[in-house]
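The complex appears here minus one protein chain, its other protein chains still in place.
The block that comes next holds subunit A.
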Amino acid sequence: MTGNSKNKMSALIVDDDKVVRRVHGKLLTQLGFETNAVENGQEAVDLFTSGECYDFVFMDMEMPIMDGTEATQKLREMGVKSTIVGVTSCNVEAKKQAFMEAGLYACLEKPLTRDAISSLLEQVTKK
């Protein structure tokens, strides 16, 4: 984990919905993350291109300008090693499969919950 000077894990929330960004932001902050949020996949890619780095990326699947699948693919092509977690309420298996194959570590149901993040952290710290 890269973390930051305060030894907190860092998380980037990528979602086009303001309410979701607010809720997920608060949840992750309370769980000890230092968080940032952007509105679409392009903004996420731009952040990493500019040299910013995050331990975790919580990536929505369906967003305008650049969706989560494309953004995940681009980040992996750039060599980004962050734990990229898909977050979606979509129940179309083919779309979720494509999302996973783009380079996700896991795909979680939206909205995120405390339990889901705790389980994720457990799994990630085991690897």
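Note that a contact is a pair of C-beta atoms (placed from the backbone, for glycine too) under 8 Å apart; a residue touches a chain by one contact, two chains touch by 3 or more; residues count from 1.
Keep this in mind: contacts and distances are computed from a predicted model.
Entry comment: the absent subunit's protein name, as recorded by UniProt, is "Histidine-containing phosphotransfer protein", drawn from "Lipid desaturase domain-containing protein", "Synaptic plasticity regulator PANTS", "DNA-directed RNA polymerase III subunit RPC9" or "Histidine-containing phosphotransfer protein".
Of the options A:Gln30, A:Thr49, A:Gln97 or A:Ser119, the residue whose C-beta touches the omitted chain is A:Gln30. Among the residues A:Asp17, A:Glu52 or A:Glu101, only A:Asp17 touches the chain that is left out of the figure. The omitted chain makes contact with subunit A at the following residues, 16-20, 22-23, 26-27, 30, 62, 89-90, 110-111, 113-114.
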